[in-house]
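What follows is a single structure, and I will ask about it in a moment.
With one protein chain held back, the other chains of the complex are shown just where they sit.
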Amino acid sequence: MSSTYGENIKMTIFGQSHSPAIGMVLEGIPAGKAIDADRLAKFMERRAPGRSSLSTKRREADAVEFIGGIVNGRTCGAPVAAVIRNTDARSTDYSAFRTVPRPGHADYTAYVKYGGFADTAGGGHFSGRLTAPVCIAGGICIQLLEEENIRLAARIVSIGSVTDDRDPGEAPLDGDFPVAGEEAAARMKEEIERAAAEGDSVGGVVECVITGIPAGLGDPVFGGMENRISAAVFGIPAVKGIEFGAGFGAASLRGSSNNDRFEVKDGKVRTATNNSGGILGGITNGMPLVFRAAFKPTPSIASEQQSVDLEKMENIPVRVGGRHDPCVVPRAVPCVEAAAAIAVYDAFLGRKIEL
Amino acid sequence: MSSTYGENIKMTIFGQSHSPAIGMVLEGIPAGKAIDADRLAKFMERRAPGRSSLSTKRREADAVEFIGGIVNGRTCGAPVAAVIRNTDARSTDYSAFRTVPRPGHADYTAYVKYGGFADTAGGGHFSGRLTAPVCIAGGICIQLLEEENIRLAARIVSIGSVTDDRDPGEAPLDGDFPVAGEEAAARMKEEIERAAAEGDSVGGVVECVITGIPAGLGDPVFGGMENRISAAVFGIPAVKGIEFGAGFGAASLRGSSNNDRFEVKDGKVRTATNNSGGILGGITNGMPLVFRAAFKPTPSIASEQQSVDLEKMENIPVRVGGRHDPCVVPRAVPCVEAAAAIAVYDAFLGRKIEL
Amino acid sequence: MSSTYGENIKMTIFGQSHSPAIGMVLEGIPAGKAIDADRLAKFMERRAPGRSSLSTKRREADAVEFIGGIVNGRTCGAPVAAVIRNTDARSTDYSAFRTVPRPGHADYTAYVKYGGFADTAGGGHFSGRLTAPVCIAGGICIQLLEEENIRLAARIVSIGSVTDDRDPGEAPLDGDFPVAGEEAAARMKEEIERAAAEGDSVGGVVECVITGIPAGLGDPVFGGMENRISAAVFGIPAVKGIEFGAGFGAASLRGSSNNDRFEVKDGKVRTATNNSGGILGGITNGMPLVFRAAFKPTPSIASEQQSVDLEKMENIPVRVGGRHDPCVVPRAVPCVEAAAAIAVYDAFLGRKIEL
Partner (left out) sequence: MSSTYGENIKMTIFGQSHSPAIGMVLEGIPAGKAIDADRLAKFMERRAPGRSSLSTKRREADAVEFIGGIVNGRTCGAPVAAVIRNTDARSTDYSAFRTVPRPGHADYTAYVKYGGFADTAGGGHFSGRLTAPVCIAGGICIQLLEEENIRLAARIVSIGSVTDDRDPGEAPLDGDFPVAGEEAAARMKEEIERAAAEGDSVGGVVECVITGIPAGLGDPVFGGMENRISAAVFGIPAVKGIEFGAGFGAASLRGSSNNDRFEVKDGKVRTATNNSGGILGGITNGMPLVFRAAFKPTPSIASEQQSVDLEKMENIPVRVGGRHDPCVVPRAVPCVEAAAAIAVYDAFLGRKIEL
């Protein structure tokens, strides 16, 4: 099912951009786990709209209301259920797109799939707004992973033509625009502002590093960490590519360069390099798990674009109103952490334990 | 479960590189479908080892024996089950790697996960040999998709440092080394032979184009075609990255360039460009579905490498014997088609049909 | 996962008896389906507490709020999500049972499973109150099945020692105490009132008949209609047995009596009798699908019972306060219809359709 993810935990998200509420149900979390609502709110804030001059003007409080599964701040074994009310929805912005699809959006494919009954307002169930419930589930998993000393940190490695080559180390980067190199960060912001000023948008790449992850998570073949993480991360709208470790770069390497040689250090097995991104045969090897996700530029742009009238079946220009991010990448950073955290915690619970 | 894939069909693969047999069970295929065993055998032949000077010397007949689900050449509604006997297995090649893991292989992670009980002979369940059962299932799905006029064609777009920029069109390329440009093909082969001569290996990138695919396949969020295809393709050993349409390249484009404008042509909706790779909001838009998978270089190389003795916990060199491909990419081409065909046919059966 | 049901649709229920809200998410409903909220409210009313002198005094409006998936009264393809606020919860009634489990309830097993973190208030996630979300999902499926001329009607066939032998025909029985025979109904009510007056409770059996169901629904082996329906119906608290067609009675018959002979009538294949309950080999044969579910007596009774103190590990008597039904069977009738409707609609969507 398309709104569900997970094997050992199961996350189900629901709602549309302009429905009364959005939310999620998270089954399978062990009982007795403390959930810090304040920390979760801070995490949600990183994704929330209307917080920065670089993001959409739509402003949502995104207050998470837990309606099940948590008693006195701890999980009780029942599914954790939470909702966020949609408050600043303006459906009138979108009525035209039901029959004149916006390029780069899901309007057309939703029209084909749902026979004209799709809720296109604000992108409906396809909206980036649905990453808010993913962040609830992911924010919970991040807290639970930290109990196990597993930490996730994502950062921006490119925006448009600007790339950041600086090694950030493993520590998370602060702020709502996490880039390792200061100068690169400044140029990335310029790139976004320039695109916005020209009624255009830009894409970028997010890298996520997961440290403290034990060896042995994940499974062979279709249960590999690559399969699991990509199945989650492609659930974030606008992601068009993913690579692990050396990724596409590995394709041009020789085996003698790409193979990470094993060594014993401080009584533990590790690899001298990490081209594998911490994954061998789908299973974690104890090194940091590293992946990158490519985001396309926001499809909503101010300039007029060519589209079609689906009822009259003729070409017609379309102009996309609404309130949009000129670049989704900064707000996507916590979403990448969230999606990865869900995948990793799911794999963590699937550890084979000697019974 | 790690050896199972699919929602509307379910493929389960089993066996290890050196177990008595390998095979697959494929549930959910509609009854009455003709399966052409000769065509399947030809497809299997493209993946089979020992067929080319560029591939492993291990030679397997890879004869597919159907043991259930097919009566008089047609599916009967029961699960389709098939086995391939392993005949040319030489387990003595591998006994040492149980405790001295080969760099780049799953020996170490299998050791951690299975507590020393892993079948490491020939890579066990992690072996590229397990793509043979995937090719049985995929070869069947390819035949069934063709009934629906959906066709898959994968080709090599790079080997090591050699890239092929030529547009192949949509027709499948012939032979066991499918590259659009002849000159590029020659240089790629040289790249492989040079690596082999030096006891080394190379990686590469495979592109797959799926034509005739109707609009409306796939689902939003976690059921998108990107999620589905990547979950299948990462099941092929050595894949470390995947991208759809413009993929990572889209991250450096502006929205105005990346958005594919809609147009009516011959009474049908299409897009003028195909940066989306035929997928919007996770759902096919009727354009060719295009993706690329990055393969790392074969981890088995002739030269001595640094490893560790897992029992003594000390550094020790390892030399990988066995019989290996200096580059898995040519034999991976049909595997990519197979994995994609399974994902697409699974989505095809999930079409919402007016009831 | 324990709070999820379904293959082609997926229902997830959440909430506890005394959490802020209870609710459900129902994925996979085709787009464009009209949902009649008034009819659904009437269906919910049949299950709602506090409506009859025979049921609990807890009174809940049980107003269903749709928060996703429905636009202008029609499904839009996104998951249907709905919540019911809990308004008349009195948690103080239950605090003692955390460590002194009530006999016949899940207090003890929840304590073992959730290590003392279980929400025992009102039975928590184990409460019969969780059948309300099942009735939302089931009420929707009942409407969708009626579009296909498939109708469900459940009735009470026994309460305690009183059995109703009258053949009700296939029409649904009216009212909140659906029994075919009037005299039997009166004696059943007496049985409940007598038990209530004595601080005790009684069980009973519900029969469900599904008519208009086409031949060919369900699958062999583990996908049979018996497997599917029992997996749903045992989700209703207090169910301890289920049988299809002649059921346990068939075990004492001979094949010559139990076999339903085929015959052609009005150009259709039917069976002269219906000992199979409309299911052969797990698949519907076009005859009415008939099953019966056995409900144990409500475990909450007024008289003092023997229990244990789980912390002191010593015997201790317990007296169950709270507000309870002396017999859950009348309110369980719509729950049985709901659970069956979900199972049948799920199987209906799984029909193999010529592609």
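For clarity, chains are labelled A, B and C in written order, and residue numbers in each chain start from 1.
Note that in this section a contact is a pair of C-beta atoms (placed from the backbone, for glycine too) under 8 Å apart; a residue touches a chain by one contact, two chains touch by 3 or more.
It should be emphasised that the depicted structure is a prediction, and the values quoted were computed from it without experimental measurement.
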For the chain left out of this view, which of C:18, C:33, C:105 or C:331 touches it? C:105
At which residues does chain B meet the chain that is not included here? 1-4, 10, 12-16, 19-23, 25, 27-28, 31-32, 65-69, 71, 74-79, 81, 83, 110, 113-119, 124-125
List the chain C residues touching the unshown chain? 1-5, 7, 13, 101, 103-106, 108-110, 112-115, 125-126, 130, 158, 160-161, 195, 200-205, 215-216, 219-224, 226-227, 230-232, 234-235, 237, 239-248, 250-256, 258-264, 267, 269, 271-272, 275-277, 280-286, 294-301, 303, 305-308, 310, 313-315, 352, 354
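Just so it is clear, only the chains that are shown with their structure count from here on.
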When the centre of a chain is set as the mean of its C-alpha atoms, what distance in Å lies between chain A and chain C? 38
Measuring centre to centre with CA averages, how many angstrom lie between chain A and chain B? 26
Can you list the residues of chain A that touch 2 or more other chains? 1-4, 13, 110, 113-115, 125
